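Only one protein chain is missing; all other protein chains are in place.
Order as written gives the chain letters A, B and C; numbering starts at 1 within each chain.
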Amino acid sequence: MIRAGIIGGSGYTGGELLRLLLAHPQVEVAQVTSRSHLGEYVYQVHPNLRKQTQLKFIDPEQVTPVDVLFLALPHGQAQHKIDHYASLAERIVDLSADFRLRSPEAYRRWYGSEHAAPAWLGRFVYGLPELHRVELRSARYVSGVGCNATASNLALLPLVQAGLLDESAQVVIEIKVGSSESGAEGNPGSHHPERSGVIRTFSAFGHRHTAEVIQEMGLHNVLLTMTSVDLVRGALATVHATLKPGVALKDLWKAYRAAASENPFLRVVREQRGIYRVPEPKILAGSNYADLGFDLDEASRHVVSICAIDNLMKGASGSAVQCMNLMLGLDETLGLEFPGLHPI
Amino acid sequence: MIRAGIIGGSGYTGGELLRLLLAHPQVEVAQVTSRSHLGEYVYQVHPNLRKQTQLKFIDPEQVTPVDVLFLALPHGQAQHKIDHYASLAERIVDLSADFRLRSPEAYRRWYGSEHAAPAWLGRFVYGLPELHRVELRSARYVSGVGCNATASNLALLPLVQAGLLDESAQVVIEIKVGSSESGAEGNPGSHHPERSGVIRTFSAFGHRHTAEVIQEMGLHNVLLTMTSVDLVRGALATVHATLKPGVALKDLWKAYRAAASENPFLRVVREQRGIYRVPEPKILAGSNYADLGFDLDEASRHVVSICAIDNLMKGASGSAVQCMNLMLGLDETLGLEFPGLHPI
Amino acid sequence: MIRAGIIGGSGYTGGELLRLLLAHPQVEVAQVTSRSHLGEYVYQVHPNLRKQTQLKFIDPEQVTPVDVLFLALPHGQAQHKIDHYASLAERIVDLSADFRLRSPEAYRRWYGSEHAAPAWLGRFVYGLPELHRVELRSARYVSGVGCNATASNLALLPLVQAGLLDESAQVVIEIKVGSSESGAEGNPGSHHPERSGVIRTFSAFGHRHTAEVIQEMGLHNVLLTMTSVDLVRGALATVHATLKPGVALKDLWKAYRAAASENPFLRVVREQRGIYRVPEPKILAGSNYADLGFDLDEASRHVVSICAIDNLMKGASGSAVQCMNLMLGLDETLGLEFPGLHPI
Partner (left out) sequence: MIRAGIIGGSGYTGGELLRLLLAHPQVEVAQVTSRSHLGEYVYQVHPNLRKQTQLKFIDPEQVTPVDVLFLALPHGQAQHKIDHYASLAERIVDLSADFRLRSPEAYRRWYGSEHAAPAWLGRFVYGLPELHRVELRSARYVSGVGCNATASNLALLPLVQAGLLDESAQVVIEIKVGSSESGAEGNPGSHHPERSGVIRTFSAFGHRHTAEVIQEMGLHNVLLTMTSVDLVRGALATVHATLKPGVALKDLWKAYRAAASENPFLRVVREQRGIYRVPEPKILAGSNYADLGFDLDEASRHVVSICAIDNLMKGASGSAVQCMNLMLGLDETLGLEFPGLHPI
């Protein structure tokens, strides 16, 4: 059995990691930390884990060496202790934003401060298996992924990999997200009477996840617009882009089918009847699938590409476990079999 | 025009008072206070009031005399300054729990501390017009009402006024409430990912509003059980009680129709077809109506009596304005005409 | 008093018309029809109207002449009987899509069939007061507005009226809508377990309301993408467009403030603090306001313009009543004073 540790286990991504790793057939969760819930049973914070484990949260200082260490801290913390963490485990998956960008300049531009451990940026592999499967198999340090970046990148992946995009044209990505995206800590805007029923375009431009789309897709003219809606788990990216001249619907079918065929967690959803004709995040709660859809206005070469994910799974902890599987030479899908619920 | 002031205008009941009084044909809102939002436009806190008023929140110390003063402070504050407030206005409506109970002993028992101004308890009239219309017409000091107490009292009113209840039997009142009931300040349990979709029986016994049901209905064997559900505005009380022998369905019809006929904001909802056959709070958002329904199991003499309200209107600010109208000799329904929305 | 009639009063726009007209100080609702609810009290279908009216639904054949006739029928019906309706009232407001487009060709293209009364198309004024206030004052026949078209047109209005748009660039409008938009008749996709919590991009291209944006804004390169979210009332349009070179943020402020100043139901929402910094439809339920916001990426000249409305009010029945007021020489805002609720 592989011994895993989790630094920062009381947040939503930490809780989701716990759920996945406790059920993983090849992993034993050795330690999980939380300063604010020190000494509590993990099921007191994550009530779904009651009767699943008797683990308690320990202090981060008490962590002893493990085979793989997951860092699920708030952004900006892991970079200050990465040497220490690297002394505790041969393999690290950091779910925060600290090691997602390859260049210190990009980090400074999007996060507004100097990176505290710029030498480490080059040692990390960006943790999206659909983009870096081969490197991940031999990686020791893997970054997490931004959930909105992941929905965007996976919506773009079939178009970019098949070379169908007119890359000179602007790409506008409209992202709709649920309330779990902002984490387990409340704020005035997340108070239920204020957050319930919202359609709140909280960021028209400049969302930090834009940097991950630029880096991973090699696109430069990209805008992300973020809108909160009434849902707990889930994100939907609707990409508006322009195709090269001459690209037809059948070319899109081919590109999307190839993506779904090469990646166990990608699916194409484009039905002519029934209720579920397009990708929808609601049925993905708890699942690691990313559902892809598309439509084309041939006259204007305007393509709409859609990706639905569970932001806590494919957009965070699910991809992290998938990366761990790859690093450890295990079946990529191990422990990630839950298909989601219908209805929900 | 009557000049009104509001002490504590940034909470939900304060905001609802503002909405009602700004549109009231006989009232001018002279002053509204908020320490935490001092100097802000009221529409920055209550966004529905944008373009309705240019009022700003002032410091409570700056309040000058008005004709009627509404106190919408957190529980426990008004009792410490009631003499001061009484020097500012001839008429006061206090929406907090401070002056709802007539006896200092009851206050101590249910609120766990000594009342700071016990001599004032007897000067206040309990602010539910359906129970105290005549006294309210000559009152100077009026208390607010607990929202759950109001749903309970109005569900019981037809049965009690017609003398149909077996008062020796226990009365169980199951109340389901929306998230606005706990006020504008968030807490960990009101964070949207945790509060969304709940069915959370947060209080099996001992809710403080029980005291108002005991006092106003003259019943002693009463239990309130509180359950939070996914809704912002609204409360539904389902009363389980026992009727005296021989009471038939037609006696219930007569009692409920009498209540609705005598009270402009009571309605009986008991339809045999359509979607809305029973009282439901959702269609009452913004309205001062209380909808009543009932059903009878003749064999066991078990009656179910139901009352739906908007907790911020009939359960708080709507009743407060209705009391003000009565105190001032105005038409009881003035400024309370909004009927609610369908669909919503 | 003006005597009004409503043809088709059991749907959502019909119900909202009833709510508005029953409370309108200058109007008496003389007749309201429904074939499917013939003989029922209107409050059995629209439960918010209980104790507001004793009107019953009558057969459309029984309608007698009135001063103003509102047609709230499903799309495609009014055009077949418009001569008959015109014989019943000097003034008509048709809320369906039948008379919104000025040209039979545009109607054929977007609705897929020949218009049954093409000669009437030129007699109708498009019923958005913010665009046609002067013509509406002397109009006899007024069309309704598409709710998504209205959110789009009002988001574009400040930019177009101030001449700030680069009209050669594509305009992408992402619209998020609540469930009341599809009307009172259910369908498999509107069943609560399937519709709850959705983020469902049901139309990437080709929504019929696009035709109203093209016609009213004089833009040709416009795409509407429609996404359903979990809300009952409300629509938010997020317009992505390109500005002419040199347009700065202060020019936008000026354009939006001018629009809000000239139109009683337009408001600008662009706050730096608080929860409600941008337009949100949830607080507009029942209100006729349209809230406008904007943001600019100067480097790319990309502007995001946002409009939030209640689709049943400003997007349908509220604008219809506003048009009626204008046609009758009344104050434009009469009967439309309800400001909406907070929280909700």
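In this text, a residue touches a chain if its C-beta (ideal position, glycine included) is under 8 Å from a C-beta of that chain, and two chains touch if they have at least 3 such contacts.
Note that the coordinates shown come from a computational prediction; the quantities given were computed from them, not determined experimentally.
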- Kindly state which of the options B:Ile2, B:Ala23 or B:Val278 is in contact with the chain not pictured. B:Val278
- Residue among C:Ala116, C:Ala184, C:Ala258 or C:Leu328 that touches the chain left out of view: C:Ala184
- Message: From the list B:Val32, B:Ile82, B:Ala290 or B:Ala308, pick the residue that touches the absent chain.
- Response: B:Ala308
- On subunit B, the omitted chain is touched by residues 170, 172, 174, 176, 188-189, 193-194, 196-202, 204-206, 221, 223, 225, 227, 229-232, 234, 236, 238, 240, 275, 277-282, 293, 295, 297, 300, 302, 304, 306, 308, 343-344
- Since one chain isn't shown, list which residues of subunit C touch it in the complete complex. 12, 178-180, 184-188, 190-193, 195-197, 230, 232
- Task: Against the chain that's been left off, what residues of subunit A make contact? List them.
- Result: 12, 15, 19, 23, 40, 44-52, 180, 184, 232-233, 260, 267, 269, 271, 273-276, 280, 283, 285-287, 289, 291, 337-344
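By definition in this document, only the chains that are shown with their structure count from here on.
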- Message: Of all the chains shown, whose C-alpha centre falls nearest the centre of every protein C-alpha atom combined?
- Response: C
- Query: Measuring from the mean C-alpha position of subunit B to the mean C-alpha position of subunit C, what distance in angstrom results?
  - Reply: 35
- In whole angstrom, what separates the CA-based centres of subunit A and subunit B? 46
- Separation of subunit A from subunit C, taking each centre as the mean of its C-alpha atoms, in whole Å: 38
- Message: Counting only residues that touch at least two other chains, what does the list for subunit C look like?
- Response: 232, 275, 280, 343-344
